[in-house]
Every structure is written in C-alpha cells, then in structure tokens.
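Note that one protein chain of the assembly has been removed; the remaining protein chains are unaltered in position.
As written, the chains take the letters A and B, and residue 1 is the first residue of each chain.
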C-alpha cells in the first residue's frame, strides 16, 4: 500500500498543505515513530513540544495539531484531531492476512462447514461439525474441536485451541496460544481424593470480542461462560467457568476472573487484578492494578487494594500508613508527656492536700 | 447418550417419583442450568429458594432435596444428596473423546512405543523413545519430546508440549497450551553476562494429576520437579524447577511456585499467590488469594497477605489500618489536649510557687 499526499489528506479530511509547493511528490508506505521513521513513513506529533523531534525525524510527513510551529523538515499535515486522524490513515497500512485460502496441509473434518472465502493455515486441525463463517481466518497450528462455531469475519491467530462446542460471534479476534473451552476447575473432596466435577457447559463469545495471547477461557460446569459484545481482553488473562464478562469490558494483562463472577458492562479491570468467585463487579466500575476483589462492587465505583475498597479509602489509608512509623514515635512521646503531667499533677495534689490539713 | 427416568433414578439411587403418573416418558440427553435448560435436560436445585426458578425452567427433570416444595413444572427427583447425585448422573453425559485412533497425519517416531487403544490427533509429534500407556489420548498439535513416558489412561489435550524425559503417571489430564519440562530459570552472573546453568533434571508427575491450560512446569536443574498423586492445578500456574507439589494439593489459577519450594500434602494455594524459592508450605496449610509466601508455613495454618502471615493477624492489621486515618486525627487532638493540660498545670504550679513565696 502506497499513499500520496492528496490521498492521505483525504483520509484525514484536511486540505492539502500549501506552504511547501516545490516538493517532490510524497510516497507514504508505512507509519512509524518519529525516531525510527524513514522517508516513506507517516508519523504523529501530538504537541508542539515535539517540534525538535519532528525537525530531526527522517519521516516523510507528520500529522500535527493545527497550532504546531512551522518548521523545516518533513511535510506537516495539520489536523484538528491529529491522533484520531493519524490512526485512521494507519489502518490503511494493516497488512493483508498471510493466510490465504485453505492450505492443503490443514486437516479439516469432512463434516465441517466452511463459509465463503475462508482461509485456514497449514497444520490447523478443524473437527467434526465445526461451522466457520464467511471470510474467517484460522491460523496455522490451531485446533478447533467438534461443533465449534465461528461467526463471520473472525480471525483466529496461529496455535489457538478452541474446544468442543464453543461459539464465537462475528469479527472476533483471538490471539495466539489462547485456549477457549478448557475444563472449568471444579472438584469435590470425597474423603480420599478430589473427584472431578464434569464440566459440561460451554463458552459463548459474542461479536467484536478481542482476546489476547495465551489467555484461558474455561467452559462452564453447566450452562455457559459468556463474554459479551465488544469486550477487549489483554494477554495471559484467566476467565474461569461460568463467569460473565459484560459488553465493552476491558480486562488488562494477567487479570483473573474466578468462577461464576460477573463483570458489568463497560467495567475496566486493570492488570494482575484478581476477582474472587461469585462476585459481581457493577457496570462502569474500575478496578485498580493488582487489586483483589472479594465483594460485590457497585456500578461506577473505582476500587483499589487487596481486599479492594473505594480507591479514596485505600489511598487515604496508604497515606496514613506512610506516617505510621513517625506516629509510633509521637505516641511514645505522648506517653512520656502523660507520665510527666501525671507526676506534676500528683505533686500539686499532695501539696494541696498537705496545705488542707 | 439418552437416559430415561428409571435409569436416572437408578444412578441417583432413589425410587421413581410417583406423584406425576400420567407424564410422557422422559428422555434426558444432557445437563444444564435451570435458566438455559430445554426439555431434554436434567437440572439441579439445591435449595427450596430455587422453587420459582424450577417452576419456570424448561428442564425435563430437576434433582431436588427431599424437602423441596411440590410444584407444577419439570419432573422433580428427590434425593438426600442432590448435588452429589446430580453430578454422578452428569458424568454419563461426558462426551467420548473426539480423538479416535492414531491419525495418519500425526508424526510418530518409529522408536516410540504405543500401548493398546491409544489415540493421537493430527499434527501431534511424538519423539524418539516415547512410551505411551494403554488408552492414552494425545490431542492434535501436541509435542512429546524424546523419552517422555505417559502412564495408562492419561489425556493430553491439544497443543500441549511435554519435553524430553518427563514422566507422567496414570489417569493424568493435561490441558491445552501447557508446557511440561521447559528449562528451569537458572543463571549465574560471570561478571559480563548471565551464564546459563544447564537444566539437566526432569519432571515427574504422579497418578491422577490434573493440570490446567497454559501452565508451565519446569524441569529440575538436577534431580526432579515432582507433582504428587491427585494434585489439581488450575490455569496459568507456574511450577518452577525442583519444586515439589504434595498429594492432593490445590493450586488455583495464576499462582506461582518458585524454585525448590515444597507444598505439603493437601495444602490449598489460592489464585495469584506467589511462593518464594526454597520455602516449605506445610501439609494442609491454606494460603489466601494474592498472598506472597516468603517463609515456611507450618502445617494446617491459614495465611494471607504479602508477606503472608497468619490470616487472623493480617485481618486484624487490615482492620486497624482502616481506622488509621481517624487515628491520626485523634493523635493530633490528644497532642493539643496535652499542650492545654500542660499549660493549665503550669499556671497552677506558678500560682502555687507564687503563693509559697
């Protein structure tokens, strides 16, 4: 993909820059950082403080705010929304999938039903009764168990495992190494050993969900584990059996949601957070990094800490804790002062009683 | 698998329900939640509070406690142990493995020895000298390095990696994406760089161990990393080199056990716990979620926090911490009161000394 200046300006919905009339025509074939860019790259500078970096950049052109200084260097393209516009142009440079068509070395059960224009990589294994929607891409080395369903336009990156009966919606993107539909973690102690509770539910992932690399989404014991529309999940996240992840939820890397918990629509769960089992996080709640959520969180509340409490309370406690070593000294000093006051008072009292006699 | 009412009652060890004589014969072909069930599903209601949910459920039959109310709706099957009985029936619906026989597109070294009725999926790679016990199932995309041993009736789900010389017992279940026998993390700084310490030990996993998805069990530097009989390990758990996991230990998701640590029999390690290296957790100890265990834990003790201490101590400290911001105000007030008392006392003393003169 190569874009010239008029094409880029059209994508940015801005007029052509007119200040530099005599330049050679610009050929942009990628995006990059100011530091690493070459002449074919388009870059972004969000504030005027980056003027020096722009000046010394090898970039061919830079999208900048409207009030950005005039300077000698790359072509400047001014926009009232430089960040948003830049990434709109950047989408033009997303490469086409490297997986084209169904590779002869993919292993596809004859009962699987593939939609139009499906691509499946080599050494992918597609089980019996699988249904793959139009234009889906399944990377090399993936395994799709029996009766898995993929909605249209979903992309499964290389080496993903999706177990029996899992259902994914449209336009999902599942990154490499992720395992969907593994057994939930359920056992009952029978006096001698942990007896496995059969895990007979499934996983349902709705439309427009993205799941990062090396995540785990366990099947339900009964019923379903469900991830709702538009939720975005980072790498190495654990979603346990029967949990429910709401619409547009954000789950940052290494977070874990234990069994049967519910995350409300639009909640944001930061990295390395643990949500205990059977807990409900309200819609729009925000959970700070490394927190441990052990109780229900009301809608919209920001919490932090282990156990997680309202972030203001936790921060106030942490601030107080920082004063605690000094406080110990003050308490000791006050104790001495109390003793001293007591002694002085006793002297007065004795004199008083002496003078009364 | 389809079961009728007499068959289900036989599995539950309860008499046939007689209250509803005129019903059509029941055909149960699955288990589900009350909310999602259809007419072919058997469900579970553990308390009478679920009576409304039972009444409105589409389930064909529901296993209920003996004192459950009589109601119009699904067939009720009363049991003194509804939960246990229900999951005993549920086991009948565990589907047969989708992997049958040795796939022609599996890659099996001619020196590997396969037992009776082994199943190996497509694109699995089985190395030289591997020994696979009777009735084992190896999923698509797995890699078993040289001289790996699998005991009878073990199941290795898709895309698992088991490295050279790892030994697994009977009836083990290893979920997808897990890596067994990767190098331990050991280096020595030689003044210029971290020099790799060769990792020449192995991994031994005893009978009836289940390991979740995307876990890591590292080989020992020397000797063995060992997971004993009946231990159950959730997803994304790290077991470092030379650690020893006791019999029937529970390790919940995202926990990590560092090098050379020992977890005693029957201990329960909650999610996101970190066990430091060279630490011993006593048999039957319980470690609360997100704790950091830095010292040995006695048998049977419940600990919590980072660093982990007896849970009572940690909870008492947390309760005290919640009072700390208020305490700071009290200390300041007491300081003022002390000053005021001191001034009043000084006035009295001055008057006294004045009156004495």
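Following the convention adopted for this analysis, contacts are C-beta pairs under 8 Å (C-beta built on N, C-alpha and C of every residue); 3 or more make two chains touch, one makes a residue touch a chain.
What you see is a predicted model; the values in this text were computed from it and never measured.
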Sole residue of A:102, A:123 or A:303 that reaches the chain not shown, by the stated touch rule: A:123
Identified contact with the non-displayed chain, of B:123, B:205 or B:231: B:123
Contact residue for the chain not shown (choose from B:11, B:36 or B:222): B:222
Residue, one of A:10, A:27, A:113 or A:322, that touches the chain absent here: A:322
Absent-chain interface as seen on chain B, which is shown: 107, 123, 125, 127-128, 141, 143, 145-146, 159, 161, 163-164, 177-179, 182-183, 185, 187-188, 193-194, 196-198, 200-201, 214-216, 218, 220, 222-224, 236, 238, 240, 254, 256, 258, 272, 274, 276, 290, 292, 294, 306-307, 313, 316-317, 319-321, 323-324, 327, 330-331, 334, 337-338, 341, 344-345, 348, 351
Touch list for chain A against the chain that is not drawn: 30-33, 35-36, 43-44, 84, 87, 90-91, 93-95, 98, 103, 105, 121-123, 139-141, 157-159, 173, 175-177, 208, 210, 212-214, 230, 232, 234-236, 248, 250, 252-254, 271-272, 289-290, 318, 321-322, 324-325, 327-328, 331, 334-335, 338, 341-342, 345, 348-349, 352
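Please note the rule applied: only the chains that are shown with their structure count from here on.
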Rounded Å distance between chain A and chain B, as computed from the means of their C-alpha atoms: 24
